[in-house]
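Just one protein chain is left out here, and the rest sit where they should.
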Amino acid sequence: MTDLAVELPGMKLKNPVMPASGCFGFGREYSAFYDLNKLGAVIMKAATGNARFGNATPRVAETASGMLNAIGLQNPGVQQIIAEEVPFLAAYDVPIMANVAGSTIAEYEKVAEAFNHAPSVNALELNISCPNVKEGGIQFGADPDMAANVTERVKAVSNLPVYVKLSPNTADIVTMAKAVERAGADGLSMMNTLTGMQIQLSRRKPLLANETGGLSGPAIKPVAVRMIYAVKPHVSIPIIGMGGIRTAEDVLEFLLAGASAVAVGTANFTNPYACPEIIEQLPRVFDHYGFASAAEAIGRGHDE
Amino acid sequence: MTDLAVELPGMKLKNPVMPASGCFGFGREYSAFYDLNKLGAVIMKAATGNARFGNATPRVAETASGMLNAIGLQNPGVQQIIAEEVPFLAAYDVPIMANVAGSTIAEYEKVAEAFNHAPSVNALELNISCPNVKEGGIQFGADPDMAANVTERVKAVSNLPVYVKLSPNTADIVTMAKAVERAGADGLSMMNTLTGMQIQLSRRKPLLANETGGLSGPAIKPVAVRMIYAVKPHVSIPIIGMGGIRTAEDVLEFLLAGASAVAVGTANFTNPYACPEIIEQLPRVFDHYGFASAAEAIGRGHDE
Amino acid sequence: MKKRAEMAVETVQEVASDTIEMKLYHPYIAATARPGQFLYVLAEGHTLRRPISIASIDREQSTVTILFKIIGSGTKHLADMEAGMTLDVVGPSGNGFATSETSVQTALLIGGGIGVPPLYGLAEELQQKGMKVKAILGFQSKAHVFYKEQFERIGQTFIVTDDGTIGHHGLVTDVLDEAGEFDHYYSCGPIPMLQAVQNKLKGHSGFVSLEERMGCGTGACLACVIRTETESGYKKICTDGPVFAADEVIL
Partner (left out) sequence: MKKRAEMAVETVQEVASDTIEMKLYHPYIAATARPGQFLYVLAEGHTLRRPISIASIDREQSTVTILFKIIGSGTKHLADMEAGMTLDVVGPSGNGFATSETSVQTALLIGGGIGVPPLYGLAEELQQKGMKVKAILGFQSKAHVFYKEQFERIGQTFIVTDDGTIGHHGLVTDVLDEAGEFDHYYSCGPIPMLQAVQNKLKGHSGFVSLEERMGCGTGACLACVIRTETESGYKKICTDGPVFAADEVIL
């Protein structure tokens, strides 16, 4: 039997597959489809300091092999997430990652600090790259110094391993990755969505109320693989890979590129059973390509 | 009848559709499928100072709703292009754009200068963004100062209108666009390919011999539309839009975003008749969405 | 509870201009579906599923019928399906119309275009419960009209068209007075129509069925929110809806 387990700072995963932030809520809805214990981990939807309503609708659009979203970080606020949502997920035997967002560094600190008091949360994913938050967000993800700064400040207040989620909307992903590693990041999440737009011909206007949205799904997979492959040799912290993963073969592709685990976002929408079905196929795929374990595939695309 | 004509610096186009550079060679091959006089214009394959063989094969890969290419600017060199290829295209009643590439600013100057002596060439497209040229290329497209510098130097030696082709692999497309406009660009081409990678599982290695390649096709259309929409209000020079165009509806979407004309690349591979079929559908589409002419649709996605 | 199901396509028929009626077989879905719920349908090659209302339910034959208009590439793909193929759906999705709790005597159904189908299943159910049903159905033109006879068999039916090629020439709200008394109304159609109905029938008890672009279709992504007067300030159309009390949502 193929050994699917992988170990990451703060998390021991049965298998390297977890749902991506914002695509799985806090797990309740998908728990109606399958047993969440099958998952490697769960990444929760973004938490901000207070409740946020998010953007006006429409918030999503479909694109060729992908979609745009501009949800705008709608969430009930970190306190309610800790009180209402974390306990639901804590009942499962699955590591929990909290996705931390904010418009100011102080808000990131506040949210991160709050999760110190949620013992079931195993790690933080620092969302410095949400392209749909107009006040802040975007700048942190676009500038290495600001990214390093928010990383450092969050590390200073948090007891948990901190994974920094990078934006692909940059000319130089390697510099970004090195900057946040130096600032103390325990891991990287790569990647968030590419900024895109769709114009609705009948209205002669951008379809999304927010005008721009984040492009996700299979369309962006080659960009994610390229960025992970580029970053891997330059960092020694692990990478959680994401961007267009739909099949077990895709998971192996990300591991070969350098990811230690992966997150699945958009594919949950096309198929609510995407995660467990991918996990079920993993042993066959690892076996077919000659790997006895998930761990031994990590980064092997860099071998001479 | 819908008036499809659009006018650009150096070029009067019967219609706003031209094949994109590198996807149409120098027109000979597609002239076997249809009469090139149907096209709005033709953008030739990149020209460099001397003949280039390009990258090792495989040079292309397929992705979800897209493809990767790493041709590596293979071409017979500017002199042979002027002697052998331009005369073939000059026999058609279609404006000709020459795509200018190089590894050094001196090479760009040399190529641009050479086209002064090819009276049938109407405009230059400055390829500062080819992601597959390791020695140079990439830097010009990633840095506003370098982009401005090469634009200025080429403008100084060229008699022709110069369109600068921007790279989407940047955090700030508006700054890039403004920089090259200030440096004297007569127009913009937006956009080149996003850098991507595919890993071949059976070989555990990047599939392309060049490892990375440029992602094109419908997958990247939302990124192109977003960038054109973002740039349009900040420049007063026209934009040739491209990136994933496959249908006449796509053409209208790019015009609404702010393009004055468009180029079609990858779609020629899926369907060798892509350009004439799109052109044939344009009157129906403009009419359906209430436009009496192509010109009046330009930038209308920005109306209040 | 909703499930992913492979439904067998039994019939596919164009019942009006660009409007397809499709009968689908699946014992679980047919047994559990309620009027006003929808199927979240996969159109091959598409990233997002398409929400399509259940237009009627035949529990004996284990079938449900959907009706949809060809709008873009997803519905075009669905229209090209043939009997014998299978359709991948997640359903029955959403809450549906709450007919059991109501002590309605007369119900007024107000549907616009592709908002008409869910009202048909509701009409059937209300009739079975012994209630009186009246319907106002709005369409673009005569060529777009469907299910006129079916509704007429159930109760008094007013047809309204944008161009007057059949029935009243104008808007569904124009004939509200003509339709007379009723206890509850149920409305489904484009937002501007629902707003007009909500306005004109302020004070009346009523239900509206809403549309919004969806991501997950299952309550997790918050793509499909609508502002409400409730404490959280919003509801999700895909799971809390698509049917809401008319005074609950802010259109």
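Per-chain numbering from 1; labels A, B and C assigned in written order.
Methods note: a residue touches a chain if its C-beta (ideal position, glycine included) is under 8 Å from a C-beta of that chain, and two chains touch if they have at least 3 such contacts.
Small disclaimer: the values here were computed from a predicted structure and weren't measured.
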Touch criterion as defined above, residue of B:Pro9, B:Pro76, B:Gly184 or B:Pro283 at the omitted chain: B:Pro76
Task: In the full complex, which bits of subunit B touch the chain not displayed? Write them out.
output: 22-25, 28-30, 32-33, 45, 53-54, 57-63, 65-67, 69, 71, 74, 76, 217-218, 266, 268-273
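Rule of thumb we're sticking to: only the chains that are shown with their structure count from here on.
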Task: Just say which it is for the chain contacts: an open line, a closed ring, a star, complete, or other.
output: line
Field: Chain nearest the overall Cα centroid
entry: A
Field: Centroid spacing, where centroids are CA-atom means, of subunit B and subunit C in whole angstrom
entry: 46
- line: dist(centroid_CA(subunit A), centroid_CA(subunit C)) in Å evaluates to 36
